[in-house]
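Report on the structure given below.
Shown here: the complex without one of its protein chains, the others still in place.
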Amino acid sequence: MARRGVGAFLEIAQYCLVVMAVAIVEFYSGGFTGPVLFGRKLFETGTPGDFGPSNWTIGLVIYAAWVLWRAMGSTTPAGAALQQSFVDRTGAPAGFARTMVRNLTKFGAVYAFPLVMFDGNQLLWVALFVGCGFIIEAMHRYESPWDIVAGTTLVANAAKASPRSSGALTLSDLQLSGSRQAQDRRAANLLRLAGWVAIIVSLLIVWVVFKEAYVFVSDQDFSFGLLNIEGERKGWYPRRGLFDISTLLIGTLWVTGIAMAIAGPVGLGVAIYLSEYATPRVQRIVKPVIETLASVPSVVIGMFAIFFVSPSLLRFFFDDIGIFSIVAAGIGVGILTIPLVASITEDALRAVPRSLREAAYGLGARKITVALKVVFPAALSGISAAFIVGVSRAIGETMVVAIAAGGSGGTLFGYDPLVPGQTVTAAMASLGAGTDQVAGSGLAFQSLYFLGALLFLLTLALNVISDAIVRRFREVY
Amino acid sequence: MTSTKPEIDSMVGFEDARSVVTQAAGQEPAAAAPATDRAPVFEARDVSVYYSDFRAVTNVDLTINDNEITAFIGPSGCGKSTMLRTFNRMNDLIEGARMVGSLTYHGIDLYSDDVDPVAVRRRIGMVFQKPNPFPKSIYDNIAFGPRLAGTDENMDDIVERSLRGAGLWEEVKDRLKTSALGLSGGQQQRLCIARATAVNPDVLLMDEPCSALDPIATGRIEELMLEMKKDYTIVIVTHNMQQAARVSDRTAFFTAELDPNTDQRTGLLVEYDLTTTIFSQPADERTENYITGRFG
Partner (left out) sequence: MVAITTELRRQLSVKRSSDRAGLVFRSLLVFSLLIAFAILVAVLLTAVTRAWPILSERPLDFLTSKSSQDPSRAGVWQGIQGSVMLAAITAGVAFPIGIGAAIYLEEYAGDTRFARFTEVVVRNLAGVPSIVYGLLGLAIFVGNLGGLTGGRSVIAGGLTLACLVLPIVIITTQEALRAVPGELAQAGYGIGATQWEVIRSVVLPAAAPGILTGTVLSIARAAGEAAPILVVGALTGVFQTGTMSFLEQMQGFFTALPMQIFAFTKQPSEIWGAHAAGASVAILLVVIALNSVAIYVRARLDRNLRK
């Protein structure tokens, strides 16, 4: 069994070093106030250079992070320095959770409880720490209470296997050095943590959006009649308590329809050209262009819509059209959707096996016949998936509509796409941009989340459908 | 003392696996190789390997000796590669793979809980079917292993020694810092051999090391193997019977047969003997059929 008392001395030494480092940094940085969490100051450094209690707290936070880091490798900061680590009863390396149970038990028993008792008198605390070290060292034959609680045992790490020992092979030659083992475990734990953060972020979105949407729906002022107003005042004016969803849905339908009328054919054409006709040289030129188009920010396209599409293009067809209109927004969204449709469609076309094309060419088919009669039908499901994703993107596009469709305060119900209007997303943007005013005014703020939930469900459904199509299409080949 | 008859009988008794075990228990461990003065490196006793429910190799008994070249031959799917990969626990990387039976390395149970597969692979190197140098410089390829394991030796010395050992030093000494991917296939494979030897292993496992190479490159690798025999124990899996006959001291013939219990094909060791014996007077009819080209 490894000697533990040494570890206890080392622990306090490490901690004091951290505290001193904090004090030094504080001195040179001029001091600062820590963040406020849940209405309470987390810590405050006090007067710069003053070796006060705050340094101990900051040091504790840093040391705790260090402990967590080492616990991922089944050891502690002191243990790592002494080449020791924890194993569980079976002799396997102790997991992160087990190591932390052990550390926290020890912290509570030896460090935290006396810290409270001594009312922050760090000198007494350090004395106790050192005393504990002596006791633990004296009793190193016996398992410590916290090790018993957590079911851990401290062991010395396996020695580094020596290269090709001349003598007989021993078991330790077939064991990994403790530091590499710890490093491997720590990496695995950290990566698992990252995976969990990703999942938590994902679930948070769903939870937050639907929780607030539920607040909207369950409010006593709310009735479903609000969502579909009959009569003169039909429209979406959340700040006046008018929540006619159909107004927004019609706007969304127009914008999406116009967008897909542009992005569909153009995207498809570009994709077919790229996959069936273009030489590699042409591809090398065209692809970056499409990618650049894909990366143009939507606000820029919004600007393009009101500075070019409306005045120069739409005026040509409709004499009395204003700068802001649903059509202009739809065209802008269409431009943004072209690269998406093109790239997914191209992937679908490329997924069609070469052998299928060659079979058709072998029968003397022309290029157009191969493209339209062989490749296109074979890739049809992938292409429809691309269109669905395009629709989903068009529905979710915000800034182009917020800029080009006008109607920022609200919109009256109507079917005419040549006048200003709003979509679900644009309505959210105008609500969100003014959240300061909205905050106190009843349902308006929650209606933002209601729209968010609606949007979320809509796009999720579309994505699930396209995913299902793509998966079926993968199975064919 | 080279009578191998009883041993072969017990191996053939696959149809009733239990009888193999009882027989083996009764006598000396069954498939122990013919008598030799060399020390055993690996001793496999009743080893079976499973991939989930599928039994890839069944009840193999085999002893591999120090500083010898042992060849595993047999038709595709007979489990010879699987068997090779149990020696350095590469199968651990495959989800659902597990080994049953006992496999010792210098007397230490390779599959004991105390043994770390990573440390095992440092002592038991591996060369793969397709040359797989890292997309780094030649130097960094060789230095990769020693850097991880840690070493007191000068890295330049290790690189030179390993490359000389693989007969590659003269060809590449002026371009150690260039990409290893610029080498020819045969050079790449010798680089992989050098890379495997850089960490000072005592066993080299080679999984069809020449199957992707042309005859000239193959010849060089074979020469190299014969040369390296004095420093290393080598186990090689090969499809090429001439190669086995040319380089190996002992040959194990595997085949795949239908397991009546599970209705699946599974690999089993048919015969294990001195290479000269296997190729001149095989004891088992299946070995003879395979060697003479009537099967597989």
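A and B are the chain letters, set down in written order, and residue numbers restart from 1 in every chain.
Heads up, the rule we're going with is that a contact is a pair of C-beta atoms (placed from the backbone, for glycine too) under 8 Å apart; a residue touches a chain by one contact, two chains touch by 3 or more.
Computed from a predicted structure; not experimentally measured.
Participant: Determine which one of B:95, B:170 or B:263 touches the chain that has been left out.
Facilitator: Within the whole complex, the residue contacting the unshown chain is B:95.
Participant: Which residue, A:146, A:304 or A:413, contacts the hidden chain when the whole complex is considered?
Facilitator: The single option touching the absent chain is A:304.
Participant: Using the document's definition of touch, tell me which of A:145, A:269, A:353 or A:377 contacts the absent chain.
Facilitator: A:269
Participant: Give the residue, chosen from B:192, B:245 or B:291, that touches the chain omitted from the document.
Facilitator: Considering all chains, including the one not shown, the answer is B:192.
Participant: Residues on subunit B that touch the omitted chain in the whole complex?
Facilitator: Touch with the absent chain occurs at residues 88, 90, 93, 95, 118-123, 125-128, 130, 132-136, 144-145, 148-149, 179, 181-182, 192, 195-196, 198-199.
Participant: In the complete complex, the non-displayed chain touches which residues of subunit A?
Facilitator: Counting only subunit A, the missing chain is touched by 32, 35-39, 176, 180-181, 183-184, 187-188, 190-195, 197-199, 201-205, 208-209, 212, 265-270, 272-273, 277, 286, 288-293, 295-304, 306-308, 335, 338-339, 342, 366-368, 371-372, 389, 392-393, 395-399, 402-403, 408, 425, 428-429, 432-433, 435-436, 448-449, 452, 455-456, 459-460, 462-464, 467.
Note that only the chains that are shown with their structure count from here on.
Participant: How big is the gap, in whole Å, between where the Cα atoms of subunit A centre and where those of subunit B centre?
Facilitator: 46
Participant: Could you list, by residue number, the parts of subunit B that touch subunit A in their complex?
Facilitator: By the definition above, subunit B touches subunit A via 105-108, 110, 112-116, 118-120, 122-123, 148-151, 199-202.
Participant: Once bound in the complex, which stretches of subunit A touch subunit B?
Facilitator: For subunit A paired with subunit B, touching residues are 91-92, 160-161, 163-164, 168-171, 173-177, 180-181, 184.
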